[in-house]
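Removed: one protein chain of the complex. Kept in place: all other protein chains.
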Amino acid sequence: MAKRSIVPFGPQHPVLPEPVHLDLVLEDETVVQAVPSIGYIHRGLEKLVDMRDFKQYCYIAERICGICSCGHGLGYCMAVEEVMGIEVPRRAEYLRAIWVEMSRIHSHLLWLGLLADAMGFESLFMESWRIREKVLDMFDETAGGRIIHSVNQVGGVQKDMDGAMLQHLLETVRDMERDMKPVVDTFLQDYSVQNRLKGAGVLKKEEAVALGAVGPMLRASGVEYDARLLGYGAYKDLTVTPITSGDGDCYGRCEVRLRELFQSFDLIREAIGKIPAGDISVPVKGNPNGEYFMRIEQPRGEAIYYVKGNGTKYLDRFRLRTPTTSNIPPMVETLKGCQFADVPILILTIDPCVSCAER
Amino acid sequence: MEYKNEIRKITAAEFFPAIVHMKTENWRLVQICASCIEGGYELSYSFCLRYDMVTLRLEVEEDEEVASITQIYPCAFLQENEAQELFGVKIRTIKPDYKEKLYRLDVETPFKKKE
Partner (left out) sequence: MKKTRMFAFAGRVLKNLFRKPATTQYPFQPVDYPDRVRGHIRIEIENCITCGMCMRSCPSQAIQVDRKAGTWTIERFDCVQCGSCVIVCPKKCLFMEKGYTEPDIIKKSETFTKPQEEKKEAAAAGSGKPALDEKKCVYCTLCAKKCPQEAIHVERKEKVWKLDEEKCVECGICAEACPKKAIELKG
């Protein structure tokens, strides 16, 4: 038996964008065990429902994470609306769907850039982020903030998008699709990229289900599950097909996210084509009383929002189970047996967001 | 398209068989949530099969011990540790048990309701 050594990895590491710590047990260069530990950025945001009323908390839910900000606001609002029995106007649902799809584009492009960076492919990283800048500018124009959009509120959305704005969005989507072409070719066909991604960190279909993987991680292992198919909000009328890949390795996860980007482009186009006219919000009177588990599909996977109201303006309990919390156990599993040099890429392919996971 | 999203109340005696039953039917564990109720805690274990979701609701007293489900669902360890650390729910034999050091907090059980 080779000599075992334990290498502490993170929370500060040049290739790691997130503060997650791993104790890696190595045999020569092969990882035999990994013990994850988080907890560097716990902020206790769930507890804040005791001190902020349920309408204010929407702004806090949005600030749980920078990348899936729009999704967190949406998930929280939908859970509260479900408890209170509020029917949101159709136009608001479409606007929410457009914003959430935009944030999916933004999140996936950020991830692609980080993946390229973890491989040391700097120019590909820069190119991904250059394209991402377009969608951030679009957020700036439509919502007033590049990262935190503050568009969702209980009962609808705060801002409307007029015809000129939607037209500009369509043009931006078209430009981005054109620019993405060489990037996609590079990610999927380049010799050196394939060398780094193919066969690394294979997660089998059964393992993925047993370990509770969600989102692109689950779909890359060949499980057809996309929470958007639950038909919440505008997704009732939009065509969503779960994008899967059979390989379950890092390459598969990269491919799933690349194809989801194009799916989001199509969904935005479809939503703009179908968007009805009308109000964008309904007034909210009274306080939530009851509980509900809301599931929505975030860029990183399925997130669960639990809201329990007690009839006062302060909620009893708000719980958010983020995709990263679910994806850490499968990540630990895939780390077993991999090469030490592949560890950063394996951690990255789950698209970790520790600030979400710890809240 | 309406999918199942229900909450089932179970007792402590039914708890373990129910979890094993979920496992044999291939349900995916999606979340564990603890919350404070009068005189104890309410633990919700949610499972998904395809697009249906079932939440098992277990009510425990403040000092009552709960068995960990990590033997059946190994991926539960993060959320069980979280419930233990933030609420002080007594969960036995979590594997791996972080011994209330998951979030490295100075305060003990900060989410527990103080009287």
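The letters A and B name the chains in turn, as written, and every chain counts its residues from 1.
Basically, contacts are C-beta pairs under 8 Å (C-beta built on N, C-alpha and C of every residue); 3 or more make two chains touch, one makes a residue touch a chain.
Since the structure is predicted, the reported quantities are computational estimates derived from the model, not experimental observations.
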According to the contact rule at the top, which chains on display are touched by the left-out chain? A
Of A:Gly144, A:Gly199 or A:Gly311, the residue touching the omitted chain is A:Gly144
Please pick, from A:Lys47, A:Arg63, A:Lys205 or A:Arg269, the residue that touches the omitted chain in the full complex. A:Arg63
Given that one chain is not shown, which residue among A:Arg130, A:Arg178 or A:Lys204 touches it? A:Arg130
If you put the missing chain back, which residues of subunit A would it touch? 52, 55-57, 59-60, 62-63, 121, 123-124, 127, 130, 133, 140-145, 148, 150, 153, 158-159, 182, 185-186, 188-191, 193-194, 283, 285
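The rule is simple: only the chains that are shown with their structure count from here on.
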Write out the stretch or stretches of subunit A touching subunit B in their complex. 35, 37-40, 42, 44, 46-47, 209-212, 214, 225, 229-231, 236, 291, 293, 295, 302, 304, 306, 308, 316-317, 319, 321, 325-326, 328-330, 358
Okay, in this complex, where on subunit B does subunit A touch? 1, 3, 5, 7, 26, 28-33, 35-36, 44, 46, 50-51, 53, 55, 73-75, 77-79, 96, 98, 101-105, 110-111
